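There's a structure below that I have some questions on.
The complex is shown incomplete by one protein chain, all other protein chains being positioned as in the whole.
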Amino acid sequence: MSKALDSSRLEAFSDGVIAVIITIMVLELKVPGKAVGNVTALRAVTPVLLVYLLSFVQVGIYWVNHHYMIGYVERVSHGILWANLAFLFCLSLFPFATNWVAERGITAFSLALYATASVLPALTWHVLSVVITRFLGITSATSALKKYTSTLLYVGAIPAAYLSPYLSLGMILTVAVLWLVPPRRIAQATRTAGTPSGERDYAAS
Amino acid sequence: MSKALDSSRLEAFSDGVIAVIITIMVLELKVPGKAVGNVTALRAVTPVLLVYLLSFVQVGIYWVNHHYMIGYVERVSHGILWANLAFLFCLSLFPFATNWVAERGITAFSLALYATASVLPALTWHVLSVVITRFLGITSATSALKKYTSTLLYVGAIPAAYLSPYLSLGMILTVAVLWLVPPRRIAQATRTAGTPSGERDYAAS
Amino acid sequence: MSKALDSSRLEAFSDGVIAVIITIMVLELKVPGKAVGNVTALRAVTPVLLVYLLSFVQVGIYWVNHHYMIGYVERVSHGILWANLAFLFCLSLFPFATNWVAERGITAFSLALYATASVLPALTWHVLSVVITRFLGITSATSALKKYTSTLLYVGAIPAAYLSPYLSLGMILTVAVLWLVPPRRIAQATRTAGTPSGERDYAAS
Partner (left out) sequence: MSKALDSSRLEAFSDGVIAVIITIMVLELKVPGKAVGNVTALRAVTPVLLVYLLSFVQVGIYWVNHHYMIGYVERVSHGILWANLAFLFCLSLFPFATNWVAERGITAFSLALYATASVLPALTWHVLSVVITRFLGITSATSALKKYTSTLLYVGAIPAAYLSPYLSLGMILTVAVLWLVPPRRIAQATRTAGTPSGERDYAAS
């Protein structure tokens, strides 16, 4: 098999982009000037820190699932490369949305924007997932329930922000908790070669 | 074969540089202060977002094609390393040009500069391509038509900006669309060992 | 063994994140404006440079030890992925703490904060270490003395900052020196396959 078709460089590039995305958000933790008292300065940074943590967890979830999903892909198609780039683009908007909430506070508009920034990578992730499962000729084993629940929660978090920004925040957090469990989709897929018992191993550990 | 001569580290370093380039552009999506209204603030960011998207697509195209081109290279020469570095340097000017358009608006001068920043990686990409095909002793299979059309469009986009910045933008967009299709040059090259039928696979998928 | 379970991507992603963390701190070395005299400007930057150096050494120590620890892990579990992400999150707060000391000077509060930022990755590192040794079914060979001494020094450096920020700084430096020696824990572990004599080689060199 030609090197140009294997997935190692897709992984390496995605790792690089996700590593930069997940880390540059910390640049927004700006230190207030000397005129500001210590406790006041720390208190001013705290909400930024919390939003950064939430975004770190969200991007982390994507990385873990990307790791699992691409791990079963030996060869890549042109469609996979571009679906992956579309996903990475949407993911790269996280630092901006994080910064927006941090800078402008937990308001209805801020959370609606943050929820939108959470919907975009979710949608392109599903596209990437479909492109990959079609390319491999397998059927996804992620429960449709989980998939639709999380999409509904993300999309619902946009208008929900206008009822209460904290309700919106709670819905986004719920999706995060939901996805902390790894997808077993491809592990249980029909055409996967290899050691399916081994696959269940990591889920159990 | 000595490890120093294989192409894996060239790929890893290029992936790292391209990952940083494609991601740091998002740092320019600056959140306006609290004094600015929400809708006004979002509207102020929108043109930056669109230019960022265009630059992301352009850099993404280069990454995809870099992936294909280097994928066929097993060993690297000193010339390849430096042609690649020259290409990466020109590519690294994208965040600056993107920022310029974002900051100073879609004017004749801005687009002429952006078009110039688009020409530079294109030229060094062609140099890299020539260095690689010579080193491998193969002939390029990229249609000369596509190559010259895209170069002409990029170069033409510089003076075209003074007729209309949107014409210039349209020409750059046209090149992007043109290159979204992967080059099959090396796949059809004469001396490539391996599975040429497999090579056509990814182009079809 | 499935590619999704091997540790290479965990390493690649961690390398990416640590590389960004260790390098973006240099962005805080800001050049004073032309109005400031050369010597004054350089003197203003010097404390930042020294804190940057200390943080670079600390992050470097983690990278070296990460390299050793993950080097013995062939497969990863879901728990390892998330323990690693928690560790990387805590590590990503280093640029912020570094910046705080640089910006606001070597005061009691600054050093207490910096010591806290040093404790967090240490704690998550120990969690990661426990998760890995349990997953591999081995017992850690890091001397308990070294582990508890360093944790005590880090935690103690927080209140110590209120006695003297330089005492606090000295305690953090002591931990750094302590950990410059690589851990031999897994090398001497019971279930490790391979060449244990080779393992001692690198410790001796």
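For reference, chains read A, B and C in written order, and residue numbers begin at 1 within each chain.
Heads up, the rule we're going with is that a residue touches a chain if its C-beta (ideal position, glycine included) is under 8 Å from a C-beta of that chain, and two chains touch if they have at least 3 such contacts.
All of these numbers come straight from a predicted model, not from anything done at the bench.
The residue from C:L50, C:V64 or C:A108 that touches the chain not shown here is C:V64. Residue C:V20 is the one among C:V20, C:I132 or C:L169 that touches the chain missing from this view. Of the residues in subunit C, those that touch the hidden partner chain are 11-12, 15-16, 18-20, 22-24, 26-27, 29, 31, 33-34, 38, 41-42, 45, 53, 56, 60, 63-64, 67-68, 71-72, 74, 180, 182, 194-195, 198-199, 201-203, 205. Think of the hidden chain as still there; on subunit B it touches residues 1-5, 9-10, 12-13, 16-17, 19-21, 24, 27, 75-79, 81-82, 85, 88-89, 92-93, 95-96, 99-100, 103-105, 107, 109, 113, 135.
Basically, only the chains that are shown with their structure count from here on.
Shared interface positions of subunit A, defined as residues touching 2 or more other chains, are 12, 16, 19-20, 24, 27.
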